[in-house]
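Left out: one protein chain. Kept in place: all the others.
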Amino acid sequence: MSREASVLFDVPGPKARRRNLIIGVVGSLGLAAFLVFVIVRFNDTGQFESAKWDPFQYSGVQQFIFDGLKATLKAFALAAVFSILLGAFLAAGRLSDHRIVRWASTTFVTFFRAMPLLVLIFMLYLVPGSQGWWKWDPMWPLVVGLTIYNGTVQAENIRAGILAVPKGQSEAAYALGMRKTQVMTMILVPQGIRTMLPTIISQIVVTLKDTSLGFLITYPELLAAAKLIGGYQDYNMPFIPVTIIVGTIYVAMCMILSAFATWLERRLRTSRKGKPPAVVPPTQAELSRDNVAIV
Amino acid sequence: MLEVIQDNWDLLRHGFVGTLKLTVVCGIVSLLLGTLIAACRVSPVPPLRWFGTAYVNLFRNTPLTLIFFAVALGFPKLRFNLSYFEFAVIALSTYTAAFICEAIRSGINTVPIGQAEAARSLGMSFTQSLSQIVLPQAGRAAVPPIGSLLIAMVRNSAIASAFNVTELMGTSAEMVENGYKSLWVLLWIAVGYLIITLSMSAALAALEKKLAVVR
């Protein structure tokens, strides 16, 4: 980007280059100073003492973190799959010819997208029991909450994908004698999902991140394990070490998924063998504001 | 159903105001921080650009709950003894800023280079081109995503309830412990959030209409 022309700045001359160098050095020094400060403070408060890191050498503690990770991944896998299914369903509903279906899907999406996920998860955790409706393990309120919320976002993504499918595709399908449902399920939704795959995966990253809300409803996932270990007195309460370890795991998992999304996006954009892809995915800016992959 | 509101009016109002306060403060802080990081990300100075990219990648790939956790537990260790409201502002703003930065950057990316070139050929100075041609267009493109990010931030602010901040979601624990049905308690809390988020959506839609240009 630096060598290319930018709308924001001219190609730097000698004076500007000198100025940039100074800003660069000062900025780097500032950041380095901040990092050093954090590390020194941690060191002063004994966060790097071996006693605080010792517990993590034991297989029992590692297993405990690993079990938390497994619980996180389990909830994530279920929620990711269900949310895409729900998303496809809602997207089809929003594009339905029946006004009632359209209206119901739109209301569902609007309502659950406007409400905090945490409120939804607590509803699912507390209400069925307190109303005497049914009982379930804390994993399900988390999975269902994540499914509903992310499903509404995925619905918008998939809808945008369906709308980006050229009209000729559905016209051709109709000409072949397919029915409306067939056109939707066999032609439009699959292509819509494929087109929007990068955005869908970005939202899956959000799903993964939000599994961490599970510790608030006693689901024993990764963050819950971290909290328990961090407060354990026999281990000298290693809050900072455990946060560093668990944080690394979360960030690594999310970054791998994000990188996959970016790679996929690039692949879908640049067609191979000079043949353009069937459907060009809309760029972020072309998408409506509803489609920005966010929390 | 209605008695939840009648009996707990003060508590709910308190929580509602708390969420509004959190929204306004975090909104301002994250917009400022996001702009600053976006400036880093598109700047001609490589180290700043690296910092911007690293910041965005790190914070976009970290669960907000973990950031809250790290701030609430880590800052006391750094001997920054701030209030929980301030912790929440730090956690929520640093997280949201990463997304706002990206929204601003993609807004800038929508301005074709030809626009700046045309401005130059019309004899405009660099400052003129930036302030009259580039930034207005970029801003217009960035408003919708920033708006939805701020709405998302309101929803995310509910996580602060788990970290000792007086806000709407946090009032639920007290009411449920006092024996009110969780169904109605949480529904009313949801209504409180819907009031904030839906009115923000409406304001955003109006703003977008105002900014829309016929091309």
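For clarity, chains are labelled A and B in written order, and residue numbers in each chain start from 1.
Note that contacts are C-beta pairs under 8 Å (C-beta built on N, C-alpha and C of every residue); 3 or more make two chains touch, one makes a residue touch a chain.
By definition in this document, contacts and distances are computed from a predicted model.
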For the chain that's not shown, choose its UniProt protein name out of "Outer membrane protein with beta-barrel domain", "Arsenical pump-driving ATPase", "ABC transporter substrate-binding protein" or "Na+/H+ antiporter subunit A". "ABC transporter substrate-binding protein"
Residue among A:Gly30, A:Gly129 or A:Pro166 that touches the chain left out of view: A:Gly129
For subunit A, enumerate the residues touching the unshown chain of the complex. 43, 45-46, 48-50, 52-66, 69, 122, 125-126, 129-130, 132, 135, 216-218, 220, 225, 227-235, 237, 239, 241, 244-245, 248-249
In the whole complex, what residues of subunit B lie against the chain that is missing from view? 72-73, 76, 79, 81, 84, 163-164, 172-173, 176-179, 182
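As a convention for this text, only the chains that are shown with their structure count from here on.
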Using mean C-alpha positions as chain centres, tell me how far subunit A is from subunit B in Å, no decimals. 17
Where on subunit A does subunit B make contact in their complex? 1-2, 5-10, 12, 16, 20-21, 23-25, 27-28, 31, 38, 41-42, 45, 47, 111, 114-120, 122-123, 126-127, 130-131, 205, 208-213, 215-216, 223, 226-227, 230, 239-240, 243, 246-247, 250-251, 254-255, 258, 284-285, 288-290, 292, 294-295
Contact residues on subunit B for subunit A in the complex? 40, 42-49, 51, 57-58, 60-66, 69-70, 73-74, 77-79, 99, 103, 106-113, 115-116, 126, 130, 134, 138, 141, 144-145, 147-149, 151-152, 154-159, 161-162, 169, 172, 176, 181-183, 186-187, 189-190, 193-194, 197-198, 201, 204, 208
